[in-house]
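Written out below as structure tokens is the structure these notes cover.
Coming up: subunit A.
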Amino acid sequence: MKIQPQHTICIQGGHVFDPSENLDAIMDVYIENDCIVALGKAPEGFKAEETINAKGKMIFPGFIDTNAFLSEPGFTQKGTINSETQAAAQSGITTLCCTPNSKPVLDSSAQVTLVQDKAKQAGFCKVLPIGALTAGLNGEQLSNMHGLKEAGCIALSNQETSFKDGHVIKQCYHYAAGFGITVMATPLDPALAQDGCMHESATSTQLGFAGIGESAETTALAQHLILAEETGVKLHISRVSSQRALDMINAAKRNGLNVTADVALGNLIFNAEDCAGYNSLMHVTPVYRSKQDQTALINGVNKGELSICSNHLPQDIASKMAPFAASEKGISVLDSFSSVIFSLVKNKQLTLEAAIASISSLPAKQLNIAAGVIKVEAAADLCIVDLDASITHTESNMVSGGKNNPWLDQPLSGKVTHTINNGHIVYQS
Partner candidate 1 sequence: MTMNPLDPSQIQLTEDGRLKHFLTTEGLSKEILTEILDTADSFIGTQARSVKTVPLLRGKTVVNLFFENSTRTRSTFELAAKRLSANILNLDIARSATSKGETLMDTLWNLESMYSDMFVVRHADSGAAHFIAQHVTPNVAVINAGDGRHAHPTQAMLDMLTIRREKGSFENLTVAIVGDILHSRVARSQIYALNTLGAKEVRVIGPNTLLPQEIESLGAKAYNNMNQGLKGVDVIIMLRLQKERMQNALLPSEAEFYRLYGLSTDKLALANPDAIVMHPGPINRGVEIESAVADGPQSVILKQVSNGIPMRMAVMAMAMGGQQSGQNKEEV
Partner candidate 2 sequence: MSLPQPSTLIDNMIAEVNQRFPTLNESIVMVGIHTGGAWIANAMYQKLNLKTPLGLLDISFYRDDFSQNGLHPQVKSSELPDIEGKTIILVDDVIMSGRTIRAAMNELFDYGRPKEIVLACLLDVGHRELPIQADIVGSAIDRPSNQRIKLSGPEPLSLSTVTLDK
């Protein structure tokens, strides 16, 4: 990367909005190199090399996504670090936590470094890898947790794979707690989940599927919460899917447990009834649950209990061209991530404050990431958004390698016009 000794940008006339800093006013933003140097009034002698007119637009902190699959290494037919981080940048994301379930899995510092190098080369956003909690994600042996942390992993997770037994979970948490490593978990009891492929409900009965009941999530969650309490590990529950699970997390917090949680964007938009007609785009993990769960999760975001992650999982066409249960799970989210969230704001389901916090200051706090805030001397990670503009993604204009995007050809409101990452304009519409 070329080092530019002095690079300055002035963003003029935009509405700066960062609830964590109580910013909600029209003011100019001054950037020097990779830092915000002033808000409102230009510092003395500031000469803008580049000026962006943000009149009528919003300026938000660069967004943080706590869970995205980048396909690389191992699955480049579905996407690459370059394509997927570019898609993220188009959504205003400047910090992204990638999942460890690549091939090979991210269970060694060499793999972690490789991913970081590729992300830096692409230059669209900062990628913070989530390392594997067990070696090879086998659910049996501890990974080199300390080495992974040193290599830059923001947290460790066993992702979708199950643990051999409770003892392994306990030992992982015990070990991680000693080094202050944050652990991410998506609780699911594999025996209770059986061979289910959607939420157990009237719809699963109608479609003839074995269902995954809420208890598959909540009984496993209870185990994780108890073991976190016992070991003192910092636990982040990734992709909560039911109201009851959220209630349990809130109760644990009230009892003093250091636990945080996020929800996948899709679980705020869809519910089990959307699986009717065997739409393979609704085949996901965690499953879309009832309307009531969906509403509870939206409320959780509004109350600041949940951050929102993309749960981005790009798939090639062949992987989705199969009967529902035989299709690969997941949806490609990054291109539409922020526009879908802005649409929730427009429909008055989310407040703007909660929406922005849930993808900036809240995940930053949850995972201890130095990002997601607009203030002087903070990193110049910003996005500029025209909330009134609409955007429609199509198979040809989307950037992610996975075209399994459930919002294709639907107009969404709120369009990112610029994304600035470390003081560089990495996306401009």
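Candidate selection criterion: all candidates are chains of the complex that A comes from, given by their letters.
As a working rule, a residue touches a chain if its C-beta (ideal position, glycine included) is under 8 Å from a C-beta of that chain, and two chains touch if they have at least 3 such contacts; residues count from 1.
All values reported here derive from a predicted model rather than from experimental measurement.
Q: Given that all of 1 or 2 sit in the same complex as subunit A, name the one that actually touches it.
A: So the candidate in touch with subunit A would be 1.
Q: Where on subunit A does candidate 1 make contact in their complex?
A: 200-202, 204-211, 213, 276-279, 318-327
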